[in-house]
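Partial view: only certain chains, each at its native spot in the assembly.
Chain IDs A and B follow the sequence of writing; residue 1 opens each chain.
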Amino acid sequence: MQLSKRKKLEIIVEAPVLRRVEAFLAEAGVRGWTVLPSLAGSGDSGEWRSGDFTPGQEKRLIYALVTTEVADRVLTRLADFFADYPGVAAVSDVEVMRGDKF
Amino acid sequence: MVESLQLALTNLLTPAILFFLLGFGAGWFKSDLTVPEGAAKTLALVLMLSIGFKGGVEAARAGLSADFLKAAGVGLTLSFGIPILAFGVLRLISRLDRTTAAATAAHYGSVSIVTFVAGTEFLRVSGVPFGGYMVAVVALMETPAILSALILAGGGAAGRQGLRGELFREVALNGSVVLLIGAFLVGLLSGDAGMSKMEVFVGPVFQGVLVLFLLDMGLVAARRLSAARSLTLPLVAFAILMPLASSVLSLGLSLLLGLSPGNAAVLAILAASASYIAVPAAMRIALPDADPGVYLTLSLAVTFPFNLVFGIPLYTAATAALFG
């Protein structure tokens, strides 16, 4: 079975800006992604916990499998974004089936 | 005076207030009691739908009086103006950065719907009549404060990041404003015929929903308070004295314009209340650098309990003294 090398992006941002970041992905040529919920977290901007009434602070994890070039474009765009907004982004190596999908 | 004290005690022994205190105690001692998030949001929807609808039906019955326009004028003025006062005070007495001070100020210009509900329940028990259209005034007061705060902060990240659309939507199409105004219109249009279908839901069922919601608010307020790191004495003083100042301001304006005592009492309660749903969500988009540890803790964990337990009877008594 044939596997292709791709990149995995994991981006954590706050719920209110999710649609904006999704727009970045689309512009950068990401062809597919999945958004996961989260329950709690901690970072430079403090701790939060869902249910503790922190409207607008809930985080979303965006999971996207992409090519190296697309990953670069997304990260470049995000560098600007994270200058203003809380969140983190990480990229790692993966192998996928049906490489032409990404 | 004796009567006021007695009413204040009655307020304290209401199931709604007692369940709030229960939640607060449970949260403070770190009980694992929690209301699921989806449930809390749904309870909030039911509250807004019910008070909007009831207000609309009452407005349909009584018609709009000239007092409505006056009350709306006072409300808008306060929502725009209070943030400026609050910002000035905060910069003077605390070391909050400009952005956090502006965001906090926005909360005090806007209003708390649950404080409104508890306040009007108290006025009903106390036999003070007021206009059903005051629900519309609540909706009008929710968002102007956000604009004031943006100006005070010197613009926010939303513009730079192409998030203006999101911010506009958060402000102008904010779910709670839309539901409140919409339910008000539904009540206005469907009138007594609609009320005959809804009266159990917006009446006795509403009482249960309110109690559950206040239980949750108690839990959340206590958790926020016990986790607060950035709470200084001047900030706590601000969170208690600012509502007093706002209510005095509101009563002055109401006297000036000759509002009815009931409407003036409602406005005083609204002026004193601070937002903890609509405004914080808008601030995450508009001013993401502002510290929610400050603004949410102050409005939700200090001002809200203060108003609920002490403030409401106080503002009512003050209105009675001034207008009586």
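The rule we apply is simple: contacts are C-beta pairs under 8 Å (C-beta built on N, C-alpha and C of every residue); 3 or more make two chains touch, one makes a residue touch a chain.
Note that the structure is a prediction, hence the values are computed from the model and not measured.
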Chain copy counts across the complete structure file, not just the copies drawn: A x3, B x3
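Throughout what follows, only the chains that are shown with their structure count from here on.
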Centre-of-Cα separation between subunit B and subunit A, whole angstrom: 35
Footprint of subunit B on subunit A - complex, ascending: 14, 16-17, 19-20, 45-47, 50-57, 81, 84-86
Partner subunit A, residues of subunit B touching it in the complex: 34-37, 40, 157, 160-163, 166, 170, 220, 223-224, 227, 276-277, 280-285, 288-289, 291-293, 296, 300
